[in-house]
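Missing here: one protein chain of the complex. Every other protein chain is in place.
Order of writing sets the labels: A and B. Residues in every chain begin at 1.
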Amino acid sequence: MENNGEALHRSRQTPLPATQESCLRIEGLSKNFAGLLAVEDVSLEICSGERRVMIGPNGAGKTTLFNLIAGNLLPTSGKVIFHGEDITRLPCHRRAYKGIARTYQITNLFFNLSVIDNLVLAAAALEKTKFSFFRPLTSYRHLYEKGLELLSWIGMETTRNELVKNLSYGVQRQIEILLALTKDPRLLLLDEPTAGLSPAEAAMMVDILKRLPSNITFLIIEHDMDVAFELAEFITVLHYGKVIADGSVDAIKANRTVQEIYLGVK
Amino acid sequence: MDFWITQAFNGISYGALLFLFASGLSLIFGVMRIINLAHGSYYLMAGYLGLTLMRIGSTYFLAILGAAVIIALVGIIMVRVFLRKLSGNDLGQVLITMGFALIFQDVALLIWGGDPFTINVPKALSGSVEVGPLFFPKYRVFIVLMAVLIGLGLWLFQSKTRSGSMIRAAVDHEEMARGMGINVPLVYIGVYALGAFLAAVAGVIGGGFLSIYPGLDFEILPYAFVVVILGGRGSLKGAVVGSLVVGLIDNFGKVLFPELSYFTLFAPMVIILAVRPVGLFGKA
Partner (left out) sequence: MSVLEKRWVKPTLLFIVFLVFLALPRITLTFFGSTYLVELFVQSMIYGILALSLNLLLGYMGFPSLGHGAYLGIGAYATGICIIKLHMGTLPASILAILIATFAAALFGLFALRARGVYFLMITLALAMLVWGLAYRWVSLTAGDNGISGISRPQLGPWSLREITHYYYFVFGIFLLCLFIISRIVHSPFGRSLVGIKESESRMRTLGYNVWLHQYVCFVIAGFFGGVSGVLFIFYNGFISPPSLEVTPNMEILLMVALGGPGTIIGPFIGAIVIVFLKNFVSVYTERWLIFLGSIYILTILYAPKGILQAFDLAWKFLIGRSTAEKKQEKEYGK
């Protein structure tokens, strides 16, 4: 019976079926913070369109790993390969052009701007027009239409002129996701999307995530195990900066090491 | 060779004066994270106060003490009444010190007029000390001694006393310090007053060999900036090294490249700010 992380880990390294394109491949990624090894020799592979959830206790290195993938941090060693391209040293803002989008665990929006202004800024991010000096931003109707389209997708058009700081936390978390969706990303990195949400709000969030197009690849950090098991196709478990388990939802549920960490089962 | 030694000594003694002046600025910046733009004003006003105190009969050393105490009181009022209102808003506090700097400059002009003055130093400190073929002005030696004394005093205070540890805690981690029950607002008042006190001491001492005149406040302030930036925020060791470096560069710059002297001074500062903004010994 496969009940240790290593065997599971090995099983994921078998060559992918010809129809499955590799979206994200991480090879031996490590990040050393002046002696503290936050991420240690992490390797994993996510297929295109996959729903992958990353779980692990606090301090396991999940957000650091995110920062490495998104480009907010540069690794000490290892590689990040996105759709066959080595993006390990690519600056953060250029990764958005490749199709990587992320959300933040602590809501990171433009609080003093209105909801629609937030979305328009996001929509304008990858266009040549962002260096336009002379036409007013408001004349680029397609950016506003994109913003409204996203808002109506979650039924929030009426909030469009509200300042973000005046919205409820739950709605802010939803806007946080919308901002990442504006440029039709290929890989969506979600850092604890349900953080601080009530059960009802979390359920709404899960519903939104499930409704996302199936061609977007997900990598979600999640603390809520119910949400994790509901959203995931595959799960990666991180502990002390290392991958200790990696496999399908059922395999992870049955994994002894994971059970030990989370439930203290001996 | 004689030339180099003399100039080096001049640079060192000027650096000593700068240390007295800039150590306060570095301390305030280190603990309160604000740049006290009124620091030069404290220097200038103290010089004038020292002059006045001596005119009404005080001795030289009492004048230093008197001026320093008065300026420290001014500093306490500034923090307690004005800066406190904007706690948390670093930039706002800096701008308030700027407003006061303008007011102080005018007040000084109003009271003491536009003519330059020098303070009469005691006979014991005038004249020169002969060392071989070279003459070293006694007053400059005195400045170096004072700087060393005060530097030692600050170091002892910082590393050996309880108040010193509180200040170090506030520099390293303010929230933690608050959480441990350290009365951070009181620490701020104390630190600001100490910084003002040191600037004032420098002002009176400086007034003995450099003249005191309107505009000196803003002329000497950038020197302190360079010291703080080179040496690092809140670092005593940094203030010492920074002051020496600035004193030497400024002195040799003025002598060797008079047309570019300010450039030789400020260019290194700009470069350091760009390469290592926390300074040589600073904490991030």
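Convention: contacts are C-beta pairs under 8 Å (C-beta built on N, C-alpha and C of every residue); 3 or more make two chains touch, one makes a residue touch a chain.
Note that the structure is a prediction, hence the values are computed from the model and not measured.
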Of the candidates A:N58, A:N112 or A:N215, the residue in contact with the absent chain is A:N112
Answer key for A:V80, A:A124 or A:M205 versus the chain not shown reads A:A124
Among the options B:L95, B:V121, B:V141 or B:I182, the absent chain makes contact with B:L95
Contacts from chain A to the absent chain lie at residues 70, 72, 91-94, 96-97, 101-102, 104, 108-113, 117, 120-122, 124-127, 129-138, 140, 179, 182-183
Per the touch rule stated above, chain B touches the missing chain via residues 29, 33-35, 82, 85-86, 90-92, 94-96, 98-107, 109-110, 218, 221-222, 225-226, 229, 258-263, 265-267, 269-271, 273-275, 277
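To be clear about the criterion, only the chains that are shown with their structure count from here on.
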Distance between the CA centroids of chain A and chain B (whole Å) is 51
